[in-house]
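Omission of a single protein chain aside, the complex is shown with its protein chains in their original locations.
Up next, subunit A:
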Amino acid sequence: MKSALSAMFVLATACSTALAQPDAAPRAPGIESSGYVWNQPDPDKDAALAHRPDIEQGKIAYEICQGCHQSDGSGRADAIYPSLAGQHASVLIKQMMDVRAGRRDNPKMHPFVGEWVVSVEEVANIAAYLNQLPISLDNGKGSGNRLERGRELYENDCASCHGKNGEGNATEFYPLVAHQHYAYLYKEAVMIRDGERRNANPKMVIFIRDYSNEDLKAVSDYMSRLTLPAGTRQP
């Protein structure tokens, strides 16, 4: 009985995949499920991380992304497309693979980064290409009204991972947040607090669990204004 049911389930999923709209994205367990382990090993992610990247090939493969993220990787200030230029390659690879696997929901982007479009090697090449692009400095900022509060929060709760200057940490997969668009940072912070960004880091969630929207705005505004001291751009 049980096996008949599961066979039916397999059949049903196979059919629905075959008939699915081109933009139907997969869904894998994330932070909402018990036993979630952040940044768990994954064969595709590990292969991309191990690949010796080719930056020229990355530039070519990135063509498919630039219709949204812009040719200089600067995204859009209105929170729709994040800036990617200068982000750590490890972070970029993890995020792309999480979207492919369905651990981070991004139905708009999914059809353009699926494995039928971008190979594992190309994921690595794109990440290396983006990593060496100059960070765009005219990112969107917040109101500037509560920067002192934002600094206090950031230094207490965020700097330990995202770095004093927002530089993140490539080995630990902590994103660079300096020069990211304010509206995007705020949107993501809210989603991480509320459990909607399903590939989030549970330790970070503990830090921001009790943040009000106002405090998330203040800290996001502060982050968007962080600048990396000369020479520390690619830690």
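Details
What we mean here is this: a contact is a pair of C-beta atoms (placed from the backbone, for glycine too) under 8 Å apart; a residue touches a chain by one contact, two chains touch by 3 or more; residues count from 1.
Just so we're on the same page, contacts and distances are computed from a predicted model.
Comparing "Cytochrome c, class IC:cytochrome c, class I", "NADH-quinone oxidoreductase subunit C", "Iron ABC transporter permease" or "Twin-arginine translocation pathway signal" against the UniProt entry of the hidden chain yields the protein name "Cytochrome c, class IC:cytochrome c, class I". When the full complex is taken into account, the listed residue touching the unshown chain is A:E63, out of A:E63, A:E172, A:D194 or A:E214.
Touching the chain that is not shown, out of A:P29, A:P107, A:G144 or A:G195: A:P107 (per the contact rule at the top). Think of the hidden chain as still there; on subunit A it touches residues 21-23, 60, 63-68, 71, 76, 78, 80-81, 107-109, 111-112, 114, 116-117.
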